[in-house]
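Here it is, the structure, as structure tokens.
One protein chain omitted, others in place.
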Amino acid sequence: MSESKHKFAFYLGCIAPNRYPGVESASIKAMKKLGVELVPLKGASCCPAPGAFGSIDLNVFYAMAARNIVLAEQMKMDIALVCNGCYKSIWEVNHKLKHNKDLRDNVNEVLKEVDMEYKGTINVYHTAELLYNDKFIGVDKVRDSVTNPLTGARIAVHYGCHLVKPHKDREFEQEAMLNTEHPTWMEELVAALGATPVEYRNKMQCCGAGGGVRGYDIVHALDIANEKLINLKEVQVDALTDICPFCQLQFDRGQIEIKEKFGVSYDLPVLHFAELLGLAQGMSPQDLGLDLHGISCEPFLQKVL
Amino acid sequence: MAEKKATTKKTETKKDTKKVAPVKDDVKKQAPAPAAKPKAAAAPAQVGSTIKQEPRIGVFVCHCGTNIAGSMDIPAVQEYASTLPGVEYVDNYQYMCSTPGQSKIDKAIHDHKLTGIVVAACSPRLHEPTFRTATKEGGLNPFRFEMANIREQNSWVHMHDREGSTDKAKDAVRIAVAKAKLLQDLYPKTVPVEKSAMVVGAGVAGMQAALDLAAAGIKTYLVEADTSIGGRMSQLDKTFPTLDCSQCILTPKMVDVGRDQNIELYTWSEIEAVEGYIGNFDVTIRKKARGVLTPKEAAARGIVGGGCNGCGDCDAVCPVVKPNDFEVGMKPRKAIYINHPQVVPLIYTIDFNSCIKCGLCVTACGSEKRAIDLESKDEFIKVKVGTAILATGYDIFPIEKKEEWGYKKYENVITSLEFERLICASGPTGGHLVRPSDGQTPKKVAFVLCAGSRDNTGTGKPYCSRFCCMYSLKHAHQIIEKIPGCVPYLFYMDIRSFGKMYEEFYYRIQDEGAKFIRGRVANILEDPKTKNLHVHADDTLLDRPIDLDVDLVVLAAAIQPKADTNRTRKLFGVSCSMDGWLLEAHPKLNPCGTTTAGVFLAGVCQAPKDIPDTVASAEGAASAASIPIHKGEVELEPYFASCIEERCAGCGMCVNLCPYSALSLVEKEGRKVMQVTEAKCKGCGTCGGFCPGGAIWMNHFTTPQIVAQIDAFLLGGEQ
Partner (left out) sequence: MARSKGYPEALEKKLHDQRYFADESNPAFTKDVKTISRTIPQMCYQCGTCTGSCPSAPRSTYRIRKFMRRAVLGLENESLTDPDLWLCTTCYSCSDRCPRDILPTDTIMAMRNLAFKKDIVPVNFLKTVQAIYSSGHGVPNNDVNRAAREKIGLTRDPPTTHMYPEYIPAIRKILDHYKLKANADRIVKEREG
């Protein structure tokens, strides 16, 4: 691939680069193979965490998110990101600022102090959206890029919340992505990798980590995650895939905490879709840093490699 | 301002108006005596008498209680009005529409020799007729009246801007006075009314309206889109709160409709075109190709004793199987079919979209009846009617759009209409309520009320569908009655049991053991193994979330206007409200009328109604529709266009533009000029606005009148 068809400023967030770096490297390499170049967004910070910051002071939340957006505006590039929480902050603040002059003025008053101005010149995308949308990549191209199909693996999808909900405020070009009750677009992507997507009870339930609850009341947060793990156990899957590193943390590290606190264990490997895509395109588990995961991916890897 | 004024005075229009008749000066000369004579073919150039009379306008400002007075300074508006040139008399009153208010107008006309009246009050839609009558009482021509709307377009929308609304009221009064000074005497045209009526839609509303009209001696054309009459009510099992069987009370009415000498029934038909106006509507009915002849049609083709007798021999041999819409798709039908055995008329219909023309039915029908014609085509029938009633009914909102409840995804989630067919003795299961997934009898049934109603999300309907509470209570009763031990759970927000004996019915159903849970259903999940359903909600009275495991879920889906409503209403020139229901002339005082004279509404097409309300509305519409017919003639507003022949170049562009086909070109004194058929003209002004030569005169909306209004607005009254 000589030159990429599409270029995006790659907004990393916190948990992907600082806990699951495989998500970062897999995204860059896999997307490159699919004609999308992810260019580092220098100096980006935390999105900021929508639960923590939004709860304290929404004005700070808007201003901090706007700063990240302005960095991309300065690069004259749309943003691509890999985390639902970041999507909520970056996409939603961008959308709000574009449509509300009062908010934009307030934010720009603050940004002026740091010699920045929000102009509203770029768009924000989740990489999952780029993968699903034919305009950028599309399921067929994803399927064509697979060199190591994940045949035989039963994989369930955790959609998470902040990419798709509330659907009435989202503006995805694909109707399928606006379905928040029984979506199947991620399952299409999973199937494109050669794996078998598996449905399970209450698929659209939250992981329990958001809104600061994981920090505020850890057992409450884990109990929500545990409910999903119980439902997943019912259908016997080899792995759970997500598109949000924070959800991934909650299910991956969370399983260790659940074992500790509730005395139940599942040993269910949890992988970001970028990691799955990397594997299917032939990246090695080592290249993906899968050894950093709290729950060993070995049983799953043995099945697919 | 001065500059602007100068510029305006220089404009061509202004000069033109001065030169050519009719001009302001001429108008000013007119006497209170008849100016535009009724039926006078004379061009308006001749309008006006030679007796010179300066305009003397009376202005009356209405308080409308506090509706207007609460938001603006009435004395200031009155004071301002008195300073306007041409205004002779000003007054105000708490309710101008009341007897004392109207008498003020009457008295002032006499005392002050007024030539025109302005009332600043509500919308002309509400009280223009009232004040015209008052003007007439005072001895003036009723069209010497002009209304300034300072309520709907002012006080109601600027409730918190007293100064602004007062200024706006002054503008409105000034504009109205400017027009009032130029008003002319006009005379309504009287036209005879055809002694026949049309009813569109033969559900219970249309049937009742047709029966009433027929009983009043009026020939009535009843047009139904489906193959048989009866509508939604014929799909229902029992009816609340009396629990009488829908078929038992409806079927006799259907038979009555079928045999009434005054009713001409057109099923499998729709309205193709409507022309004309009250008293004289020319309606084209499209009789869709049915493929089956009635005995009468057969006789007309010389097949003696032939035509369909409903024997069903054709049905038995037809190889094409399709879902039966009448049974909400839960039962099969053939390509040649009837909805159910009790249909009126008992005539089969071929669904030509699925018919393979194998001819088996033709053979089965035999050489005597010879009822089947596989080559039949749509026919168009033209009828003339005096008035029309729309009774087009409703459809079920496609509730699968509310994905959280899983309709069409989970087999055991059904709609209330499906429930009606399943519980009905003549339905697909012979009246046994079963789970679609396995045919088992349910033991726990959840009812989801307000499914898509009272929903402001855009996916759903913002209104209350108005009969779901009551039929869900009835469903609960039927379950308890038919399935021992089965428990109905009704998830509700409010039980709206407002009708006669409805609250008592609620009491009874609660006593019978139905469980009421006050909470809207958040979502439903299916157990993939058992196909049971988990209903998630908040029991708001208990303040606990619920996960209720049930066998069957019934969605009391919202209703919406019938798909074809929009097309039909446009043909009749009827408006609709934001939610798509047809718009009545006045929600309280004229609920059956529409803004199109001679067109009336019956039943649910106007808004959700249960059966008692539907029948009442149908009888109201029938009564209203019979009045012009019994009177024999109607007055038309004299707002028609007329041609100033000396200016008409005979280009004919207006003829093509006229949406009412009211204009034509005629030969006069060796050249072509436009001529108006006044009875057809609705005074819309399309022609007048377009005419390149300014040759069209719009009565009551004349160019000088409109220019005067614009000038009054832009120039602050200094003309």
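In order of appearance the chains are A and B, and numbering begins at 1 in each one.
Assume a contact is a pair of C-beta atoms (placed from the backbone, for glycine too) under 8 Å apart; a residue touches a chain by one contact, two chains touch by 3 or more.
From a predicted model like this one, the values you see are computed outputs, not experimental measurements.
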**Q.** Of B:Gly58, B:Gly460 or B:Gly683, the residue in touch with the unshown chain
**A.** B:Gly460
Q. Which residue, B:Asp373, B:Asp395, B:Asp539 or B:Asp613, contacts the hidden chain when the whole complex is considered?
A. B:Asp539
Q.
Please identify which residue in A:Gly22, A:Pro197, A:Gly254 or A:Pro269 touches the non-displayed chain.
A. A:Gly22
**Q.** Selected from B:Ala76, B:Ala522, B:Leu583 or B:Ile706 as touching the chain missing from the view
**A.** B:Ala522
Q.
Touch as defined at the start, partner being the missing chain; which of A:Phe53, A:Phe172 or A:Trp185 qualifies?
A. A:Phe53
Q) What residue numbers in chain A mark contact with the hidden partner chain? A) 12, 14-15, 17-19, 21-22, 24-25, 40-46, 48-60, 63-64, 67, 96, 110-111, 113-114, 116, 161-162, 165-169, 180, 204-213, 215-217, 220-221, 223-224, 227, 286-289, 291-292
Q. Taking the full complex into account, what residues of chain B touch the chain not shown?
A. 404, 450, 454-458, 460, 493, 518-523, 536-540, 543, 545-547
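Please note the rule applied: only the chains that are shown with their structure count from here on.
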Q: Could you put a whole-Å number on the gap between the CA centroids of chain A and chain B?
A: 51
Q | Residue numbers on chain A that touch chain B, as the complex places them | A | 168, 179-182, 199, 201-202
Q. So in the complex, which bits of chain B are touching chain A?
A. 403-404, 406, 409, 457-458, 523, 525, 527-528
